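Pasting a structure here, questions to come.
Yeah, one chain of the complex is gone here, protein chain that is, but the others are all in their spots.
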Amino acid sequence: MSKHRPDYYGRPVIKQPVWKTEIGWYFFSGGLGGAAATLALVSRLAGRRGLARRATLVSALALSASPPLLIKDLGRPKRFLYMFRVLRPTSPMSIGSWMLGAAGTAAGAAAGSDLLDVAPVAGDTARTVAGLLGPAISTYTAVLISDTSVPVWHEARRELPLVFAAGSAASAGAAVWLAAPADERGPARRLAIAGSAGELVAAHRMESALGELGEPYRRGRPRRYARAARRALAGGAALMAAGRRRPMLGRMGAGLILAGTVCERFAILRAGNMSADDPRYTVDPQRERVAGRVTS
Amino acid sequence: MPGLGASFGRGGATTFQQDLANSDCIVIMGSNAAECHPVGFQFVMEAREKGAEVIHIDPRYTRTSAMSTHYLRLRAGSDIALLGGVINHILQNGLEFREYVKHYTNASVIIDDRFLDTEDLDGLFSGWDPSERRYDTTSWSYEDMQVSASAGEREQGGTMGEQAGHGGQGAALSHGEPPHEDPDLEHPRCVFQILKRHFSRYTPETVERLTGVPAAQVVWLAETLARNSGRERTAAFVYAVGWTQHTVGVQYIRAASIIQLLLGNVGRPGGGVMALRGHATIQGSTDIPTLYNILPGYIPMPHVHEDASLKRFLEVYSSYAGFWGHMPSYFISLLKAWWGEAATPENGFCFDRLPRISEDHSMYQIALGMREKTVKGLICAGQNPAVGSANAGLYRRAMADLEWLVVRDFVESETAAFWYDSQEIEDGDLRTEDIGTEVFFLPAAAQTEKSGSYTNTQRLVQWHHKAVEPRGDCRSELWFYYHLGRIIREKLAGSGEARDRGVLDLTWTYPTEGEIREPSAEAVLAEINGFGPDGKPVGAYTELKDDGSTSCGCWIYCGVYAGGENLAARRKPWTEQPAAAPEWGWAWPANRRILYNRASADRHGKPWSERKRWVWWDAGTGKWTGEDMPDFVVDMPPDYEPPDGARAEKALRGDKPFIMQGDGRGWLFAPSGLVDGPMPVHYEPDESPIENLLYGQRSNPVRQQLRRPRNPHNPAEGEQGADRFPYVLTTYRLTEHHTGGGMSRYVEHLAELQPALFCEVSPQLAAERGLANGGWATISTSRSEIEARVLVTDRMHPVTVDGRTLHQVGMPFHYGPRGFARGDTPNDLLAMVMDPNVHIQESKAATCNVRPGRRAAHRRRRGPEPGAG
Partner (left out) sequence: MARIETESWPATYDGAARERVGFFTDTSVCIGCKACEVACKEWNLLPEDGFVFTAESYDNTGALGSETWRHVAFIEQDVPLIETAGDGDDDGNPMRWLMSSDVCKHCTSAACLNVCPTGALFRTELGTVVVQDDICNGCGMCVPACPFGVIARRERDGDGRAWKCTLCYDRTKDGLTPACAAACPTESIQYGPLDELRERAAQRLQSVQQQGFAGARLYGEDPGDGVDGFGAFFLLLDEPQVYGLPPDPVDPTKRLGEMWGAAAAAGAALALGVAASLLGRRG
């Protein structure tokens, strides 16, 4: 018994997210696919057809891998089509589901047109649709997790989208580099390195902005994932730079960057679980807010 | 119930729960009302909201304490000391409601000069026979009153006083007054002075030493009660089994009754003694009793030795004065209800067909009889003694000694399954293949599958209607006993034996309904109500006759079917009725909601105050009237003086509200009716860690101990080995579970609320014994040891008793090995030791030891220790 214990037997105030590993992989594949679709459109506009074909194929593969991951994570997978009963503007998941549906279909149509060498105009149109949606696909997932009461996500709502964007760029760059012939790889390499650097900066910025609420990134599993992500991205970027002349190093670097972006997404997910679990993270900032209002 | 009966005349709560909202001060003691009577507790909350003091006094801080304005912690088993302290403070400081006391109680009556008090005999009263271990109560009588005529006194036989304790009968009065009294309350042998002397040693300091309640709080309690009593204010007591489950349980209630009489709270709105009985209909189960020693309406069961003839029986048990003066009418109407045409004046209305009792045949004696194989068969209906009986382990073993056992329940309870699923089977002490008992498990219908009545704690009879047919083979009790009787009668048909007439001559035809031939419960209710000479339902017990022209299954229920209408089924909302809500259900007697309510008016029939008016005399109409049915002869004026030779209620004066009593008064001093004393005495529980600081006589001398090898007692303080069990043990209920658990542990969404047996200990005791919150503990007594989860809580603070720190360990008793919520059975720890008036076990105070960790896989049996007697 205590006079004013600041929590209820140490129990969480909010509920932990129920999302499992499939969602971490989805953040990765969806982000990669969106950025790759953007690269496909931009390179097509710049006349780099070869690169555009590779990027389109990569985006189509990544985006088509995404729905099965999401569907598997549903509590009632057979009801996945219910995502399309309504469009709810206040729901990032609703908007995202529609966008993913559109972008995935478009990327697949563009890739099909490329591979089968048919309907080039339709293919290019589809590529354009996918490319325009690309940046949204790569960043809306940040909105999705920010739009919760999980402190480590919600309080990083201004910083998270850049983390997702940069990571998407890095992973798309790395994947397209692996898929593209040596003489087309330049943009992919630069995108991968810039994305990795951007990810490192953005992640650091996010954790700093969180202050004490960022503690989950410094403990346990989230810490291990975040550290692995940092090392993989830094090392991967360095190896990719060296990989311009030595493809072997480039391949290793690309692999590390891909691994690094995966790790960063799981760091974010696991940090969310930890943040939801400890009532302090929810209660302390709110008490300060209340106290602030009372005195002001 | 006998505590109330001996004090006021009827063994029932004097008021109704709704009335608590009218109280200015409610003392809840020996009760955990918020947890055990949660629905009725709303009226306590209403009182609190209106500014009433709500005082909870308990060894534990419970959910009731949490709702109270004040909480006092006392040592389990020391309640009489605290109540005695209150009585003493009232008497020493002149705080009593003088006018009420003088005229409405027996304060002025002078007692026989052979009477000696506990003050004289170091804890005993006069008349103690140590070889028989009982009191001869003749010296307790009023001076020069004809004691032999008073009912409830027995010259022989072992069961003295219970029936009379359900309503104290009286003796010959002269113009409504006892022969000797001192209206100024000064005579040294008048009840008032005897009371004062008796309680003089219950000073605040002494009470603190005994109970752990600080002296200042004792004074505060007495002052608060006194301040909230009198003309303008009333206080109420609320109690339950926290009082009755002691070897001096009946005297606990007597102590509260004395306080309420001294303060003038009985019969008044917001006052009285609210006995909270459990179950839906446990009041009904003593009104139309399943008890061996009383007949319906608290008429005594005849005894084999003395009650040879109807005439003699009626002589012994009728009262000269008061409504028990009409005992013959009630009794003969009962016999007519049972034997109908066969009961004639010539054959004494079949009186000799009634069974006779010869001794104590109560539940624990039956258990011992089972062990000794004198009881061969048992029908156990809606009860789970394998969990709920004190010394439950002994009871389970006793069942294995039966030839046959019938269990009726709607779950296969621990009692039904004892032969293959019990602690004894688990330990290997009993083996299924060696148990010779033939067990019949007959599924019972649930309350929604049958019609019938409940009589709740405020004597309110409420009808419940069948909602669905019972499934499969499930059948109601009514169906079972009716068809069992029918089949037995069929088998005995044509018998010429005299002994079979008792069964064959019973009135046993009731209309049956439906495919399963369910007897009509309403027909039974009509029979209970009774019929007049014209065959129509009787309207009131005053219409019953002793010439065989009327029948009535239970005189106190007479009127429930008046006019052929099932009054118990009335459901007029309280919003459409006056305060007492007389048209919701029907309360006995005669739909009176507050008993003895004539006492809510002064001697002249005027309410003591406008604020507390309830019933009053209307000189214009020549009738008593008010908010409630008057509990009085309705046209008897307040100044009525009985003429010579007047009998029954006519022998009582118009200013005597307690119309069931032989002298019309509330009894501060009970000259008859109770076997262990005319006034309460602080005795230590049978098992206690301290000596009795007040007297040489340690515990209730008349308590029933039933010492057997399997029913040993922990050594008392001062005896060898007493330090093995240094802690006070108390057991209790939780809201979430129901008694033996048959109705709650097998229901998932109840079981999950309290899924495991746990013990509650203070942080201090936890530290002393190394107990961890959420961990396990093993609790032991000389009977057994059990394991429980541990809940460490400040609600179990130690008490300081006689300068020593005393720890208390508490456990809810509901658990057994079956169902969804399982645990060891705390009743395995307790001994069969009972109050001598009502044979209720002492489950509220014992001694124990506790250690961390689970018990051994095979529980060690504890036999009698050397030196333990």
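Order of writing sets the labels: A and B. Residues in every chain begin at 1.
Heads up, the rule we're going with is that contacts are C-beta pairs under 8 Å (C-beta built on N, C-alpha and C of every residue); 3 or more make two chains touch, one makes a residue touch a chain.
This one's a predicted model, so the numbers in the text were calculated from it and none came from an experiment.
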Out of A:24, A:195, A:236 or A:260, which touches the unshown chain? A:195
Among A:24, A:161, A:222 or A:253, contact with the omitted chain is made only by A:161
Spell out the interface residues on chain A facing the chain that's missing from view. 1-9, 11-19, 35, 38-39, 42-43, 46, 48, 73-77, 79-80, 82-94, 97, 134-136, 138-140, 142-144, 146-150, 154, 157-162, 164-166, 168-169, 173, 182-188, 190-191, 194-195, 198, 244, 272, 276, 279, 282-283, 286-287, 289-290
In the full complex, which residues of chain B touch the absent chain? 34-35, 38-39, 41-42, 45, 49, 61, 63-67, 69-73, 213-214, 216-217, 219-220, 734-736, 748-756, 758, 773-774, 789-795, 797, 820-821
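By definition in this document, only the chains that are shown with their structure count from here on.
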When the C-alpha atoms of chain A and chain B are each averaged to a single point, how far apart are the two points in Å? 72
